[in-house]
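Below is one structure. I have some questions about it.
Yeah, one chain of the complex is gone here, protein chain that is, but the others are all in their spots.
Let's turn to chain A:
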Amino acid sequence: MTHTGLETQSLTLAYRDRTVIRDLTLRIPDRCVTSILGPNGCGKSTLLKALARLIPPNGGQVRLAGEELSRIDTRALARRLAILPQSPKGPEGITVADLVRRGRTPWRGFLAPWSDEDARVCQLALEQVGLGDMAGRSIDELSGGQRQRAWIALVLAQDTPYLLLDEPTTWLDLSHQLEVLSLLQKRNRDHGTTVVTVLHDLNLAARFSDHLILLGPAGLVSEGTPDDVMTESNLQSAFGLKALVVPDPVTGRPMVVPH
């Protein structure tokens, strides 16, 4: 039976002559929040980019609803799957509204005017990231957390069932990290959007994800629920880290306490 969602099959990815992912077969569970974790250089971002077809596989394939990604029309794919790269940089002086409007591009017909539906989706995206009243502001004037949320609003406006984000919390302080992750989780709960993120912070990942993919220097270490993945032996093989895993006193999710 073919999987209805996003999956890799014997996927091999190389980054500058170095193979970072070898023969990886996994499924991204639909309608869940999935986080890809692992040490620097293990190929987290490379994997995410391959899932969004930004880089071609060196072997194997990525499929969406059973169809090989490379066979899907670019525009059709952009209506099904959105990706926000790490630390995006926008043109100088662009306003939040203008930025978010560009997220509608895959939905707009050739030379078609701006529709009510476009306006509605953009407004919703802005409200979901809490920037409803900042549409007219230039992104240069925003704080780091606001700016990141503006970029997230751009991919929300793309209105896709799959949403991929590469380290959406980098450079943000803890409260803004929580803000970003909760809004992604809310989007997932409210719209059933499948969210896949690359994250650095293990505890935040465990707290906000339904599914974890843990990569190590030698490829996949473990995947599954946070409870399955966040074990002392898995952390040892992925990071070479000796740590204690205890229940988070607030959420009960696994929490990593390094020795």
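Keep in mind that, in the parts below, a contact is a pair of C-beta atoms (placed from the backbone, for glycine too) under 8 Å apart; a residue touches a chain by one contact, two chains touch by 3 or more; residues count from 1.
One rule holds in what follows: contacts and distances are computed from a predicted model.
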item	value
Name per UniProt, for the chain absent here [options: "Iron ABC transporter permease", "Betaine-aldehyde dehydrogenase", "Molybdopterin synthase catalytic subunit" or "SGNH/GDSL hydrolase family protein"]	"Iron ABC transporter permease"
Candidate in contact with the missing chain, chosen from A:P39, A:G59 or A:P106	A:P106
Candidates A:L37, A:A82 or A:L202 - the one touching the absent chain	A:A82
Hidden partner chain, residues of chain A it touches	16, 49, 52-54, 74-75, 77-79, 81-85, 88-95, 98-99, 102-103, 105-106, 108, 154-155, 158
